[in-house]
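For this depiction, one protein chain was excluded, whereas all remaining protein chains were kept in their positions.
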Amino acid sequence: MRRAAGVTGAEPLSPSAFSIGRQAYERIAKTPAWVHSCYRGAINVQTEMGLVCVVPREAGRGPLNINIDARALAGAGNIPSGSPVTMGARGLAFQNGFCVSLSNAEVYEQMGRFEGALLRPGAIERNISVARRTALLMGRLDGVGELLEAIGGGRGAAPLRSPFSLAALPNVKRLLRAIRARDLVEAKKAAKELVGLGIGLTPSADDMLSGIMVSLVLGSLNGIGSDMDGFVSSIGGACRGRTSALSQEFLFQAASGRANEHVTRLVEKICTGGTSEVRAAVLDAVKIGETSGTDMVVGVILGVKAALELEAAA
Amino acid sequence: MIRRVVTRRGVYRDSITLLRVSQDVQKVAGVRQAAVVMATPLNKRVLADIGFTGPEVKGATTDDMIVAIEAEGEASLKEGLSETEKLLSSSGAGPAAQRASSSMTDALEESPDSNLAVISVPGAYAKHEAMVAIGAGLNAFVFSSNVPRDDERELKEMASKRDLLVMGPDCGTAIINHVVLGFGNAIRPGPIGIVSASGTGLQEVSTLIHKNGLGISQAIGTGGGDLSDVVGGITTRQALRLLQEDRDTKAIVVISKPPGEKTMKSLLSTIRKSKKPVVINLLGAEDAPSRLGKHRWVRTLGEAAETACKIVGGSAKHAIDSDMSKVAFAEASKLSESQKYVRGLYAGGTLCYEAQVVLGPKLGPIYSNAPLDKRYTIAGTKSRGNTCIDMGAEEFVVGRAHPMMDFTLRKLRIREETKDPTTAVLLLDVELGLGSNPDPAGELAPAIAEAKSLAAREKRHLCVVASVVGTEGDFQDYSKQSKRLADEGVVLASSNAEAAELSALIATRGNTVGRKR
Partner (left out) sequence: MPKTGGLIGKEIRAINVGIPSFADDLESQGVKVERVDWKPPAGGDERMLKILEKLGS
C-alpha cells in the first residue's frame, strides 16, 4: 500500500479489501453504482439492489460491509455524493481515483447456527445481566442506551433525558408484549412507532430494533423460541419507507437474521458462552458507529429475553 | 428558548463525527441542546412536540440530516448555527478533521516538535499511550483514571529519568504557562506556584488567589495517586524542583490528601530544604509537623490561599465578617424546630472533604460516602445526620457525565433532601471554567426555587449556602452566575471553607463550639 495520501492531497490509496459480505458481493457484482454518502467512518455506495458500505476493519464484518484498513479509508478523501462507482478489473473505482481492490477479499457469510451448546435459561439470563451492566458501563448511552435502566432491572432509575427515548419507551414495551403474545398485528403497529426514531445517522430505535430482530431469528434457529423468522420478516416489512435508506438496509438485513459480526457474536455468546466472552462481545459491539453499537446491544438484550420468554411459554 | 434547525443531505466527510457536531455546538455559550437526527417521520414528530417547527423541518426528507439547536437567545442561536454550518460544510472545519491521526505514533510523525501529550483514553489503555509519549520525549497530562499504581510508578520513573513531567493519572486540572489543561479557570499571572494532587483543590486555591487580587505562576497537577507510598511522590518532587528554579515563583502551595507514611516523611524533608516558602495543605491530616521554619501548615484550602497571598505581600480576607454573620443569623432564625442538619451535595470531591474538615469540629460526626472519619461511612444514596456527599464518586458517575457538567442527579438529590424535615442547610459547590457546565446557576436555580417552595409549604425554611469556584474570566460569566443564585435566596460565601462555616453557624443557630444537641 502506498504511503499516506489524502492528508497531503496527493493521489489516493488503493487498498485491498480483506472482507466483503455475501449480500454486498451480490450487489456489487451485478450492477453499476454511485456514491450514496461519504462520512468519516464509511463510504456508502448505492447499487440498484441496495446499499453497500466501505468501512474500516474495526467496524466489523457484515452482510453489507466491505472492510478495508482504517488508514486507507481515512485517506480516501472527499468523494461527492452521486459520483459514479465502477466495477472493473481493479475493483471498486471511485471518481477521485480511490480504488478498493476485491481480489483478496474473503466473502463473509454469516452462520445461522451457533457454535457451542445452548445454555440453560438461567445461565442465559445471567449473561443478559452481564451484557446489560457492561453496556451501561462501556456504551454510549445517549441513543436508547438509557432504556437499559428503564426496562427491567433498575429500581428507581433516573428519569429519561432524551425526548426520543421518552417517545420510544412505551412502544418498546408494546413491541415486547406483542412478541411474547405472538401478536403480529400489534407488533407491526409498535414497530411502526419506533422506526426512524432517535439520534444518529441510523436512528437509535432502528439499531435497537435490528438487535431485537436478529436475536429473535438467531434464537429461533438455535432452539430458543421457534418459527420466528416469518414473524420477524413481517415486522421488517412494516419498516419500509419510514427511515433513511441506510438504516432501512440494516433493518431488512436484521429481519433476515443478518447483522454486523460483533452483534451476532454477542447473541451467540449470550446463548452459549461464558460471562467473560459476553463482556468481550459487548465491548466490541458498543464500538460500532457512535451510539449504533450500544443501541444494537440494547436490542440484543431485549430480543434474547423475549426469545427466552417465548421458549418458556411454548 | 429559541429553536432552529439546520439540515443537510449526503454530508461530506468533513462533517467529522456526529458526536463532534453535537458536542461542538453545545459548547457555544447559551446553546442548551444540539441533537443530530435523520428527518424521519417519527423524529419530525418528536421535534415538533418539543418545539422545533418551521419549513426546514417540514421540508426535510428521511435521508436528510437535521441538527436541531435549542438556544437561550438570538445571539447564542446565531453562533450555534454558524458553528453547525462550519462543521457541516465541505470546506469548513477541514484542517483539524483532516489532520486527525489514527494513533499517537502517527501524530508524532505529523508533529515531531510536540512537547505535551494530553491523554484521556480509558484507564486500561492510558499507560500504553503515556509510555509512547514519554518514550518520544513528551511530557504527559493524563486525565484518565483507574490506572494501577504500579503502572503509574513505572511511568513516572521513566519520565523523571528523562526530566519529563507526568501530570496524573487521574489529573483533572493543571495550568501551565497560563494555559489550562483539562478543567480549570482563568487565573491571572502572579508569583504563587501550586502543586496539587486534587483537581478541584487546585481550582479552589487558584480562584481564591485570583479573587484576592494576586495570581499564579504555574499550577502543576500531580494526579491523585502521586503521594501514595507505591508512587512515592515522584511528580510532586519534580514539580517542587521546577518551581524552585522558576524565576516567577515566589511562594509555593502544596495541596493533597494525607500521603502514605513513607512518602510523608520524604515530602516534608524535600519541603524543608526549599528556599522558597511553602504552604502545605494536606486535607484531613492530623497534626502539624514540627520544624517547618518559614513554611506554613494550614488546615483548609481557604487558609492555603490566604496564607500564600499574605506571604507574597498581598492581603486576604478569611474569617466570616459581621455582614455574613448577620446573614447567617437571619437564615437561622427562619428554621423550624425539626431542622437540624447540614447536607453537603458536592461535585468536587476535595471540596466535599474540606467541608468535612471544617464541619467536623463544629457539628460532630459527618457522614459521607467519602468520609474523613471512616467510622461515618454511608452509601451515597441516603443521608444521615450531618452529611456530605461526593457526587463525583464512581457510583454516581456511571453512564453520565461528571456532576460538574451534568446536574441531573444533584437536582434530584436537592429535592430529596428538602423532603427530609431534619434538613436545615444545603451546602453546594458550583464550578465554573473550562470543562464545567455552560450555565450551572441556570441548572440549579429552578431546582433550588422548587425546593424552597416545597419546604415553605411544609412550614420549613430551606437554607442554601454555596460557593462559586470561578473568576470573572471564565466563560460562564461569574457575576451573572452569582446573581442568579443570589436571586433564589442562595447565601453565597467567598470560599468553600467559608460556606461550610456558615452552614454550621446556621444549622446550630450559633452554638457551634462542639456542643451536643
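Here the chain labels run A and B in written order, and each chain numbers its own residues starting at 1.
FYI, a residue touches a chain if its C-beta (ideal position, glycine included) is under 8 Å from a C-beta of that chain, and two chains touch if they have at least 3 such contacts.
Because the structure is predicted, anything quoted here is derived from the model rather than measured.
Enquirer: With the full complex in mind, choose from B:Leu116, B:Met131, B:Val230 or B:Ile378 the residue touching the hidden chain.
Expert: Checking each option in B:Leu116, B:Met131, B:Val230 or B:Ile378, the one touching the absent chain turns out to be B:Leu116.
Enquirer: Taking the entire complex into account, which one of B:Gly73, B:Gly137 or B:Gly293 touches the absent chain?
Expert: Looking across B:Gly73, B:Gly137 or B:Gly293, the contact with the absent chain belongs to B:Gly137.
Enquirer: Sort through B:Glu74, B:Asp150 or B:Asp163 and give me the one touching the missing partner chain.
Expert: Answer from the full complex: B:Asp163 touches the omitted chain.
Enquirer: Using the touch definition up top, pick the residue from B:Gly302, B:Pro403, B:Gly435 or B:Gly470 that touches the left-out chain.
Expert: Candidates B:Gly302, B:Pro403, B:Gly435 or B:Gly470; residue touching the omitted chain: B:Gly435.
Enquirer: Provide the residue numbers of subunit B that touch the chain removed from this figure.
Expert: Answer for subunit B: residues 19-20, 23-24, 27, 96, 99-104, 106-108, 110-125, 129, 133, 136-139, 143-144, 146, 162-165, 176-177, 179-182, 218, 242, 246, 434-435 touch the chain left out.
FYI, only the chains that are shown with their structure count from here on.
Enquirer: Please tell me the distance, in whole Å, between the geometric centres of subunit A and subunit B computed from their C-alpha atoms.
Expert: 38
Enquirer: If you look only at subunit A, which of its residues touch subunit B in the complex?
Expert: Subunit A residues touching subunit B: 6-7, 36-41, 70-71, 74, 77-82, 136-137, 141, 145-146, 149, 158, 161-164, 167, 193-203, 205, 241-247, 290.
Enquirer: Spell out the part of subunit B that touches subunit A in their complex, as residue ranges.
Expert: Going through subunit B, the ones touching subunit A are 9-19, 22, 35-38, 40-43, 45-46, 49-50, 62-63, 65, 90, 97-99, 102, 398-400, 408-409, 412.
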